[in-house]
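Following: one structure in C-alpha cells, then a few remarks.
Only one protein chain is missing; all other protein chains are in place.
Let's turn to subunit A:
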Amino acid sequence: MSTFLGMPVHAPRGVGHLRGDESFPAAARTALGDSQLRRNLQHATTTIRGKSGRVIAELPDWQELRSAGSALKASTMARLPELLEQLEEKVTAAGGVVHWAADANEANQIVTDLVRATGSQRVIKVKSMATQEIGLNEALEAAGITPVETDLAELIVQLGNDKPSHILVPAIHRNRSEIREIFLRAMPGVDPKLTDDPPVLAGAARRYLRETFMSTTVAVSGANFAIADTGTLAVVESEGNGRMCLTLPETLITVMGIEKLVPTWQDLEVFLQLLPRASTGERMNPYTSMWTGVTPGDGPQNFHLVLLDNGRTAVLADEVGRQALHCIRCSACLNVCPVYERTGGHAYGSVYPGPIGAILSPQLTGVEDNASLPYASSLCGACFDACPVKIDIPSILVHLRNQAPHPRTEAAVMAAAAYTMDHPRLYRSAQRAAKLSRIAGRRGRGLPPPLNGWSASRDLPAPPKETFRDWWRNR
C-alpha cells in the first residue's frame, strides 16, 4: 500500500485550532490586563518548575538522556516514510485498521464516519492535542455526536465553553473557585451544594465521568508514542481516565500525528524517563497504557488508527524547522517561558501555546498565517535548556522570523540601517545625529510609534557627550 501523503501542504484554513483571531501582541495585551489570570499562571508555572527541577536533579545522566532522545527523534524523522509503513503493517497484522489523513478535514471525516458506523451518539475522549488541533469535537457535534472530554482539566475547559491554554494542564488559567462555578453551571447532575475543595471537585467529576464511561461504546484518543516495529500505541497520563477510555469501549479510534513514531520498543526506555520528569515533575507517570491492535476478549474489539499529516510533511521539508516535530508535548518549555507565564496560552491563538507553539503553529499553517508568533519571544533561551529532547527553539524562532512577512516600513528602516552600518562614515554621522537628537523629547518620551512602545514604560538613556570612537581618537 502506498504511504504517499501528497505534496507537502500546510494545514488548511477554516478548520481546527491552529490560527488565532488576532495577532500575539494584541491578544497578549488583553491577557496581561487580567490580574487573576496572571496570579493563576504564576502560581501554577512556579509550582511545576520547582517540582520538575527537583526530580530532574536526581538523575545524574539527564543530559545524556536528553541527547539520546534528540538523536532518536532525528533518526526517526530521517526515515519516517519507511517507519510509518512498518507501523501500518504491524497494526494491520494485529487486527487494527489504519487510515491516512492528509489534513484536518480528512481526519474529521474519517472519525465521524467511523463513529456513525457504530451507531453511537456519544464518544468519550482521552486528552489529545491532535484532536484539538483538527477541531474534532466541533466536527462531531456538527454530525450530531456528543464528545465528552474525560481528562479533568480538559473537561473543565469543555464544560466552561473555553479553550485550552496549556498542553498538559489545559485549564491552568482557572482556579478552584472558577472551576466550582463551571461545574455548577454545566455538569449534568451536579450536587448544588458543591464546594471548591479540590477533592470535592474531583469527586463530582469522577461521579459524572464514571456514568459516562459505563454507558459509552466508542472512545477517541491521541497517542504519545507509536512503536514501528511492534505496532504498539502508547498513552501516558496521570488520572486513569484515559485508561478507562482505552479499555472499556467496544471501539477505539486513535488520531495520531505522523511524527509520534519511535522505531523500536526499547526506544521508549528513553522517552518514558524524559517525559514525566520534564512534564509533571513525576519520576514515572502514573498510568502508561499500551495496546497492539486488537486482543480477542480483552479491551476494544475494533481499533482504528488515523495517521494525521495536517502540515507535518511541510515541516519535515524544512531542515532547520523540522526539529519542532521532535516535540513530545511535555510542556516544560511553557512552564519556564517568561512570556507564557505572563500572557497565558490563549494569546498564542493555537492549541499549541508557549515556545513550542511559537515554532510549531507557524510551520503547520505556513508562516503568513501566524506571522506574529515567531516574534512572541525575547529569545531568552530558557525553553532550549528545559526541553527534554533538546529542541533549539530560539534558533528556530530566528529562522522563522527570517521567513515571516515583514511590515514594509520596518523593512525599509532595517535596510537603511544595514546600509549605514556597512559604511563607517555614514555610521559616524548617524552616531552624531543620535547624540544631538532632541526630537525624542525628554528621555525619549516624545518618540513616535512604534518606538513609543518603548517609551511608555522606559526612559531612554541621556545621550552621552561623546561616542567611544570620539574618545578613542582624542585620547
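As a working rule, a residue touches a chain if its C-beta (ideal position, glycine included) is under 8 Å from a C-beta of that chain, and two chains touch if they have at least 3 such contacts; residues count from 1.
Rule of thumb we're sticking to: contacts and distances are computed from a predicted model.
Chemist: Missing chain, UniProt name, options "OB-fold domain-containing protein", "Glycolate oxidase", "Xanthine dehydrogenase family protein subunit M" or "Cytochrome bc complex cytochrome b subunit": which is it?
Modeler: Result for the unshown chain: "Glycolate oxidase".
Chemist: Out of A:Asn175, A:Thr230 or A:Thr467, which is the one that touches the chain we can't see?
Modeler: The missing chain is touched by A:Thr467.
Chemist: Mind listing the subunit A residues that contact the chain we can't see here?
Modeler: Interface residues of subunit A facing the absent chain: 24-25, 28-29, 32, 38, 338-339, 342-343, 374-382, 384-385, 395, 398, 401-404, 406, 410-411, 414-415, 417-418, 421-422, 424, 427, 431, 434-435, 443-444, 450-451, 453-454, 456-461, 463-464, 466-469, 471-472.
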